[in-house]
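Note sheet for the following structure.
Only one protein chain is missing; all other protein chains are in place.
Chain lettering (A, B and C) follows the sequence in which the chains are written, and residue indices restart at 1 in each chain.
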Amino acid sequence: MTTLSPAAARTWSRLPRRHVPVLATLVLLLVLYGVGVSQYRAFSNVQVVFNVFIDNGFLLVVAVGMTFVILTGGIDLSVGSVVAMTAMVSAFLLEKGVPAAPVLLVALLIGPTLGFLMGCVIHFFDIQPFIVTLAGMFFARGMCTFISGSSIPITDGFWTRMSQERVGNPHGNFVSISVLIAFAVVAVAAYTLAYTRLGRNVYAIGGNAQSALLMGLPVGRTRIAVYTISGLCAAIGGILLSFYTLSGAPLIAVGMELDVIAAVVIGGTVLTGGSGYVFGTVLGVLVLGVIQTLITFDGSLNSWWTKIVIGGLLFAFILLQRLIGIRYK
Amino acid sequence: MTNHQASYRALTAHRLFWPVVVLVVMLAANTVYRPSFLSVQMRDGHLYGSLIDILRLSAPLILVALGMTLVIATGGIDLSVGSLCAISGAIACLHISRQPDQNSFGAVLTALALGLGVALVLGAWNGVLVAVIGIQPIIATLILMVAGRGLAQLITEGQILTINSDPYKAIGVGHLLTLPLAIFLAAAAALLIAAATRRTALGLLIESVGGNARASRLAGIRSARITLLVYVISAACAALAGFMMTANVSSADGNAAGLWVELDAILAVVIGGTSLVGGRFSLGGTILGALLIQTLTTTVYAMNISPQTSLLFKAVVVIAVCLIQAPGFRARFTRRTTPIATQAAVVEQPKEQVRA
Amino acid sequence: MTPSRPVLTMTGISKSFPGVRALDNVDFRLFPGEVHALMGENGAGKSTLIKVLTGVYGTDQGTVTLDGEQVSFTGPMQATAAGVSTVYQEVNLCTNLSVAENIFIGREPRRLGAVRWGEMRRRARALLARLDLDIDVNAQLGSYSLAVQQMVAIARAIDIKARILVLDEPTSSLDAGEVAQLFRVMRQLRDDGIAILFVTHFLDQVYGITDRITVLRNGQLVGEYATNELPQLSLVEKMIGKELQVLERLDEQSRHDVAAPAEGTPLLDVRELGRRSAVAPFSLAIHEGEVVGLAGLLGSGRTEVARLLFGADRADHGTVRVRGTPASLRTPVAAIDHGIGFCSENRRAEGIIAELSVRENIILALQAARGWLRPIPRRRQDELVQRYVQALSIRPADPDIPVGNLSGGNQQKVLLARWLVTEPRLLILDEPTRGIDVGAKTEIQRLVAQLSDGGMAVLFVSAELEEVLRLSHKIVVMRDREVAAQLTNDHSVDADRIMQSIAAGATHEGVPS
Partner (left out) sequence: GNSDTGGKGDDGKITLGFSQVGAESGWRTANTTSIKEAAAAAGIDLKFDDAQQKQENQIKAIRNFIQQKVDVIAFSPVVESGWDTVLKEAKDAKIPVILTDRAVDSADKSLYKTFLGSDFVKEGRLAGEWLVEQEKVATGPVNIVELQGTTGSAPANDRKKGFAEAIGANPNLKIIASQSGDFTRAGGKQVMEQFLKANPKIDVLFAHNDDMGLGALEAITAAGKVPGKDIKIITVDAVKDGMQALADGKFNFIAECSPLLGPQLMDLAQKVHNGEEVPARIETQETTFTQEQAKEALPNRKY
């Protein structure tokens, strides 16, 4: 007879345990926001919060894709460049007079295609994701400069509308359409991870790829899928960025992959894979956004102090997050 | 199976065979493009030529990548090395620039000691965040990557600090026995690290921590100390590289010095055959990887590939290197010609022998 | 009752790894409605044959025929789809997922493509109840002990409605109760016409459930026999290829009844040591040269006790004295400093470092204790490794191959060797004979007895009650994460008595007050 009834006392402490990192992040984010409000009067404007979303919509979408990849224990360094390439290709095609719909289609296809190819190389040839996606990063950035050495403005009507349409009160508080798209992506991703086989396989592979293989899960297919998803998210992010800036520039989003990875990790996803939530990623993006807003509001830091303070705030945040995590373990 | 075949097989099965092939192919391509590429002349008592340039310029990358190898072997990663290069270089240059006699040996030595000292402290900081507080390495070192750039600029006040010190300059462009001094420094560091890891048990313990951290703890390894140590070593290597970079141009540029060198270093480590997951590491492979990357950069300049396309070129080469090196790729490629039975002997063991 | 047509036929299977011929022209047949034992020493090629069957490895030569059709799986996914359900030797589950998910992942109940979590949990609960396992299906699998994980893996496999069920040492850390439960289920499945391939090193289990036996030796087929026609003795003979010696030793290995040297200051004396939500505070004294056995059911907290004593988990209660002086065992390093060694039950996650060589794995703990600045000279390493490779018959006997390439049993021996070279004063062994073949098991038992005669204290945890009884001077019985009783292992103690005290609960015999 085997009885392993978990003591009732353990149930309450176990249930939220896996949510503790996310909850801690949420609390700390609110504290950070509180600091802003107490320091700068204009910080309490609702529009400030909306702006954080408006300004980070594309980052959020890309980070959602990265969450999939990191959950499997991989990494995708190509996202920043794919974002730039998507924006660049869109701008280039629009400049050539191609109508908006085919441009959108092409732009949305390039990212996933590249992601798919990278996923195949990673899976079939057993090459480390870091190096494959680094090559992908070189490739996509190379395509940007190859298409044009200088930035290309977008004047297309559809793009302009998407860029300048204000949802909400156009003279009061509003968000951009990109924010709605970003939320839609987040919702779809969260659903996929929680309720579909693909999503559960992602977690399984991140937990232990070899076990997942032996359990008869489609490891290869899933792995290729996550890089494709990340490519798709980067492509959507690229479109949102082109809405945001109404142009394609060869050097835009340089180093974005690091911001994205940072956001995902701050959101509580473990880099070795297998644990984390899309909601955490949303929080991670917001943390970066709020830190930046704080610094702009301060407005007294010079260039190097800006970097030092960003580093310092990041440190304080992660340290607290970690300490809370330990306490509740 | 003839003797000849067997030795060929042993050779191609060696982990570093294929990177070497790519390196040779690249040099050959350069030579075809410009036959004088390989020529080395004697000029002012030292050797002069593109090959020498490659060696000298790869010295800092080799240094950074060596430190990175150890960090990666423990299953970590160090993104802060670029900023550490900038900081240590800036500190050294700042100290020298304040001296009345910039050529004084003593002043240069103090400058180096200062730069190195600060780097060691920052390396320990990284180590503490990772090993003691338990923050994920990529994030822990990202903090210093961001803030460190700011520190470096704070030190130089955002300007490019030019110095005029021959002893310091020698670190970057000096010569010894007709060869650049930087090569000797990198080689010395490589030997030192090799001795420290392979002559002692450090290498074993590092590989053990990287291979299975939980098991290592239960085997009584003080993994926190080991982890701390590798971040410190990595910082020290970065500092030395920072001295070289700044000495090379006799000036400290807080913004540009060592920018993105962490990516190159990680790439070198990975090309060298060390897995980012941690565990077994190969210092020789890393050095080869660094040489390969520098050769690639030099090739872009020497063949005058336009800057617009140079990244595409780089992408192609990087992918070629990994593909040709990947056992999975070669297995698929050779399957048609080699009977399957002998294949297992050629194909190198991946971490877990499981067919996907 | 054997139908004429086998559901599975493997003919002329060969498989080589670099330097090792793991399978050499092996034939194997499996009929519907039979339980078929695959027997052989450690490293004989059992697991490899299974992995060839399920497509984890490709074959060098040979064919696999399933229901008369030749198949060539390229991976476990295909094998599962074709009706081959497998529990591999090392527990291969995802510890980051919940118990329920581990059972159902890949075939979750769904509606319109969406996973039905509630339904999944309900079915998981029902399934586990069938195996008589009452655990929280919502909890992360990793929070349960290895034995529980093994049960979950079995649950997963039997729920897949398969034609062939492959069980590679599923019982290695289960105790009698679970084994009986498992056998009940296996019989049901067999009666439903499912073919079961069963690997184990426990001979009584072989005779308890199997219909036929196939024996492998050194990668070669020795033969296929009907269980009731093959006496135990000849089975062992066929497995080891030598005559009888081992069995003789098995017999002469009687109860370890040298009077327990339980006087004087204990080597280790813990009072009220405990850890919230893991083990209730307990007191225990271990003397030099004493073998203390820990008995108890699955999840009774034996592993927790062992981990607390080694500092692998931190106690939040109680005091420790080593040779009379107060000590703190807060970390493994501290415990090792006090001369304690610990061999974990979970060899893959907490034991071997797969990439490192056998040599490196063996000297690891000793080297760690010396610090990195004092490497063990190569000659000394060779000496030590040589000695234990021989003493424990680790195969292949090449100290430079990665330990991950060894068979499961051989990996276990490497782990044991790691601690033996450190010559600890107290060695804590958590399921040290897990997956080890009959021959080697007696070797290890003898070694333990020998070491304890030489003054080393041993804390011995094993799911196999016989083994505990045979070796221990004192037996500590655990129940529900509490020490239920401490018995001196004299002739009055036997398996029944221990089972009784497990059932009865706190009899608190001989517990120091």
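To be clear about the criterion, a residue touches a chain if its C-beta (ideal position, glycine included) is under 8 Å from a C-beta of that chain, and two chains touch if they have at least 3 such contacts.
All figures in this text were calculated on a predicted structure; none of them were measured in a lab.
Visitor: For the chain that was dropped from the view, give me its touching partners among the shown chains.
Guide: A, B
Visitor: Looking at the whole complex, which of B:Ser250, B:Thr286 or B:Gln325 touches the chain that is not displayed?
Guide: Of these options, the touching residue for the absent chain is B:Ser250.
Visitor: Quickly run down the residues of chain B that touch the omitted chain.
Guide: Counting over the whole complex, chain B touches the hidden chain at residues 34, 36-37, 43-44, 48-50, 53, 57, 153, 157-160, 162, 173, 245, 248-251, 253, 255-257, 297-298, 300-302, 304, 306-308, 310.
Visitor: Go through chain A and note every residue touching the omitted chain.
Guide: Residues 40-42, 44-45, 47-48, 51, 54-55, 144-145, 149-155, 160, 163-164, 171-172, 241, 244-247, 249-255, 292-293, 295-297, 299-304, 306-307 of chain A touch the chain that is not shown.
FYI, only the chains that are shown with their structure count from here on.
Visitor: If each chain is a node and each touching pair an edge, is that a line, ring, star, complete or other?
Guide: complete
Visitor: Please tell me the distance, in whole Å, between the geometric centres of chain B and chain C computed from their C-alpha atoms.
Guide: 43
Visitor: Distance between chain A and chain B based on Cα centroids, please, to the nearest Å.
Guide: 30
Visitor: Mind pulling the residue numbers of chain C that touch at least two other chains?
Guide: 56, 75
Visitor: Would you give the residues of chain B that are in contact with at least 2 other chains, written as numbers and ranges?
Guide: 352, 354, 356
Visitor: What does chain B use to touch chain A in their complex?
Guide: 79, 133-136, 138-140, 142-144, 146-154, 158, 254, 263, 266-267, 270-271, 275-276, 307-316, 318-319, 322-323, 326-329, 332, 350, 352, 354, 356
Visitor: In the complex of these two chains, what residues of chain C are touching chain A?
Guide: So the residues of chain C touching chain A come out as 56, 75-77, 79-81, 86, 88, 92-97, 101, 105-106, 108, 110, 113-115, 132-136, 138-140, 143-144, 148, 156, 177-178, 181, 277, 297-299, 480.
Visitor: If you look only at chain A, which of its residues touch chain C in the complex?
Guide: 1-7, 9-11, 13-15, 18, 191, 194-197, 200-201, 203-204, 206-208, 210-218, 274-275
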